[in-house]
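With one protein chain removed, the remaining protein chains of the complex are shown where they sit.
Take a look at subunit A:
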Amino acid sequence: MTTKFFGEPVRRREDARLIIGQGRYLDDIGSGAYAAAFVRSPYAHARVLDIDVSAAMDVEGLLAIYTYEDLTGPLAEPLPVLIPHPQLTAPRTGYPLVKDVAQHVGEPIVMVVATDRYIAEDAAGLIEVSYEELPVVVGVDAAEAAEHTVHDDVPDNIAARHHQETGDVEAALAASAHTLSFTQYFERSASMPMEGKGVHARWDDADSSLRVYSSTQASTSVRAAIAAKLELSMEKVEVIAPDVGGGFGVKIVHPWPEELLVPMAARRLGHEVKWTEDRREHFISSAHERQQRQEITVGYDDDGRITALDVLVWHDNGAYTPYGIIVPINTATQLCGPYDIPVYRARVNSVYTNTVIVTPYRGAGRPQGTFAMERTMDRIAQALGIDRALVRERNLIQPDQFPYDWGLTFQDGRPLIYDSGDYPAMMAKLKVLVDWDGFAERRAAAEARGKLLGIGMAPYVEGTGPGPYEGAHVQVLGSGKVLVSTGLTSQGQGHETVFAQLAAAELGVPMEDVVVTTGDTRRFGYAVGTFASRAAVVSGNAVALAARGVKEKALRIAAEVLEADPADLEIDEGLVQVKGTPGASIPLRTVAVLSNPLRYAFDEAARQATQFSGPGDDSKPPVAVGDAPGLEHTDYYSPLRSTFASGAHAVVVEIDPATWEIQIEQYAVVHDCGTIINPMIVEGQVHGGVAQGVGGALYERMAYDRDGQLTNASFMDFLMPYASEVPDVDIDHQSTPSPLNELGIKGAGEAGVIPGSAAIASAIEDAVGRRIAAMPISPTELYDLVRSDAERVTNSSPHDSGAMA
């Protein structure tokens, strides 16, 4: 690999297009399409008794009304359980349209199609549904109490009991010098991409084929789902993810009801149909994440070294479990972070509630796990009167302990083995970056201004780049243009740039010549999807392998022309040349032309490849046995296991005791994602993650009331931080390449969000001296907390306990 583009802060090539309004998002497609709107359940739990559409029938422009009764074949069956698991003993999924009982506010009951969305909403407003209201379960506590049930046939409301352990935790706790037990809560938030979901479908009656555009993170799998549910053969279905305005996890779930119903309607009506989710729909009918109650018991010695950790988590999975127990598994297996914990047990009870489903949102169970672990570290430090950083340092896995085998099973079904890392060095960098040891002075200066200053830190480890595989196709055209395509999708991460960097670096061509296409099943049919910080790791390596295959072929063909040994050739700036022999060269685009022996010359370049253009070798066929025409190659990368990225955040908060406003004074990040392809993009990912971490810690929550109504289902009351609320981020990088893939890459997509709540809770607790046992926290809640009888806590400064090190 040449290093020309690899590792460089190349500017994102997609930005100009997206920023000046030339992105092509779902709603930009199909201006002539019919529009769909939905009647959604206004109740959190209700039996549908009757649907009266008569008043809607007179609306001019109405084209169709569909209810469950109109669904046929596999469409009338429950939606798939995408990721089955033996411990998911009571999986439940909904139907594309409610069959009998609506399980949360927002579940779709009736689909209306009209000539435009205005009319579709007019008609939807005239449809009268009568309901029998049923008792509602909201929150993990109510779910556990099981006084009422969500699903009749799941009497304890427990969908899954996920259980993993590395030893006899009870014995280890009993043998520990000290133990601590406590309970804490983590609230719901959501991915909240700026672009909601959306589906556009066009049915070609003559060809009996379907083209679907969906704002999805998994176009290949959406395609398979549509084919199965609509009983079409795969080759008759194409699914394309156009520009996608953010995903953050919510768009990995599929098939959403609308992804099936819109194509169904397009086929039945013989016309393009489109549905663009509006913000209220996104709030009440997409997915949320993060609510958990965590019951933690830890055993530790006099130095604060953990001897045993036992965690029982009550995890709110919402009304259904289409995405299995991935989030609980992530919490259970990623909770311990960078620490060497001799005996560990995690039990996660995943419970049903009458709320929107819970599926991965950037971080996917890890922010909660990190919250559990890091709050535990703070408590141990406080109990022993040791500096919080020191307690963490004493528990870190050391560089010589890699590969570190936990004896647990990760979310990809493979052993949880940390591949590489250097956690002590990472913590040392963090302490310098935030000046941990000099904090006392800063605090004193703030106190003199009447402000409370606090500092907190939280490291984490993130399993990234899980399999099973991704692939890539790389092709050099006769024009010199290099096409790269992956089935894996993009939602703004910068794949167009990074994959181009990889291909350009591997092939030796200018980046401008490389064109990247992602998430279009017409171009690449095999893929898994964009989630779990896996695109750079899995697709990145696939792109490099595919480009390498192209290069090998190019050198082979060029070697014949140049009468040289392929091993003596190199490609630079799109020119194949004999190393050290200037002039002995052939442009890669000419090699591409020659790679495809032609009969017909349709342009000047093509002439060179026709049968009379020069002396050929009459003893061989024009295309050698085992070879193929064209300068292209498809390759796949299937990782053995996940790679484990790591990082550590530290945050300084300033609190005004006259208003209890919480201001982030400093936010410091040390980040290790192995070998970096593009540091600018990695930093962008970290910035975005931190923004979401800050949002989850201080602003966002899903305010369900006891009736299961989401009382803040708009951007007026669901407070995503604006740019003005997001702190500047001080970033330092560290690189411990992954030994598992040739490029040494680990994932970076989710990292920034993971430790936000843990670090911010620690800093606020440090500032106000009161125990924080629930996140997020707002000024009004902080005011309540300081006036309550919440436990008083004091942190030791590094200088108090430094001597014990």
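Here is the rule we go by: a residue touches a chain if its C-beta (ideal position, glycine included) is under 8 Å from a C-beta of that chain, and two chains touch if they have at least 3 such contacts; residues count from 1.
Basically, contacts and distances are computed from a predicted model.
S.K.: Quick one: find the hidden chain's UniProt protein name among "Cytochrome c oxidase subunit I", "Quinoprotein relay system zinc metallohydrolase 1", "Transcriptional regulator, PadR family" or "Molybdopterin dehydrogenase".
M.R.: UniProt protein name of the non-displayed chain: "Molybdopterin dehydrogenase".
S.K.: Among A:Gly540, A:Gly708 or A:Pro721, single out the residue that touches the unshown chain.
M.R.: A:Pro721
S.K.: With the missing chain put back, one of A:Arg47, A:Arg161, A:His178 or A:Arg279 would touch it. Which one?
M.R.: Considering all chains, including the one not shown, the answer is A:Arg279.
S.K.: Return the single residue from A:Glu14, A:Asp27, A:Asp122 or A:Glu654 that touches the missing chain.
M.R.: Spelled out, the listed residue whose C-beta touches the missing chain is A:Asp122.
S.K.: Tell me, which residues in subunit A touch the chain that this view leaves out?
M.R.: 117-118, 121-122, 125, 278-280, 658-661, 699, 703, 711-712, 714, 717, 719, 721-722, 724-725, 778-780, 783-784
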